[in-house]
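Every protein chain except one is present and positioned as in the full complex.
This part shows subunit A:
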Amino acid sequence: MILMKDVYKTYANGVTALNGINVDIKQGEFVYIVGPSGAGKSTFIRLMYREVRPTKGSIYINDVNVNEIKEKRVPLLRRDIGVVFQDFKLLPKLTVYENIAFALEVIEQPPSLIRKRVMDVLELVGLKNKARFIPDELSGGEQQRVSIARAIVNHPKIVIADEPTGNLDPDTSWGIMKILEEINDRGTTVIMATHSKEIVNTFKNRVIAIEDGLIARDEHRGDYGYEN
């Protein structure tokens, strides 16, 4: 499903983020990406939906080499991957409903289906009563749930989350994890970068640790392994 072969990434400013990564993630897996700050977690994540391109190596998503697809087809790749951003990346002037609907509008779904899917997903993240709010009127946790709702509304096979609980209190983080687990139970592959020892040690899943741009550890049902 997701395959990285000898992936290197050096940024224009000379900083090397990844130093030869090899990873194989199967359909339906739940994978934590852990490691110290600046180890290359975010780069690892952003390579998958081509916000960043590798300096060397190949990345395959569903057997397609992400680095080789034409610029015009990048939107199609991104539609197959739901991304939950640490800073939410919600459109500030659109309501919660409109933000989520946007992901379906870009794939030209009929309005009736959009309405149903958006309401369903709002139900799932528990924000049905806030559909008409704009992001600024929501708490951080609520905004993160909108971001998740948008990422999953078009039923992508892969959901990528970059520290989705990074700015949130423990209770809210727990809620978010419940939602991600539920999505994973339905067969969606979930890849999540995190700094939370509690989460990784409580919701047991595969753990990939990145240190200095290399994979230091890759364990089935692993532990966080760092002091917080």
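We adopt the following convention: contacts are C-beta pairs under 8 Å (C-beta built on N, C-alpha and C of every residue); 3 or more make two chains touch, one makes a residue touch a chain; residues count from 1.
Keep this in mind: contacts and distances are computed from a predicted model.
Set against the options "Heme exporter protein C", "Cell division protein FtsX", "Phosphonate ABC transporter permease" or "Quinol:cytochrome C oxidoreductase", the UniProt name belonging to the omitted chain is "Cell division protein FtsX". In the complete complex, the residue from A:K93, A:K116, A:K178 or A:K204 that touches the missing chain is A:K93. For the chain missing from the display, the contacting residue among A:P111, A:P170 or A:G187 is A:P111, taking the whole complex into account. Checked against the full complex, the one of A:L47, A:I61, A:A103 or A:L138 touching the unshown chain is A:A103. Within the complete assembly, residues 49, 51, 72, 75-76, 78-79, 83, 85, 89-93, 102-103, 105-108, 110-111, 150 of subunit A touch the chain that is not shown.
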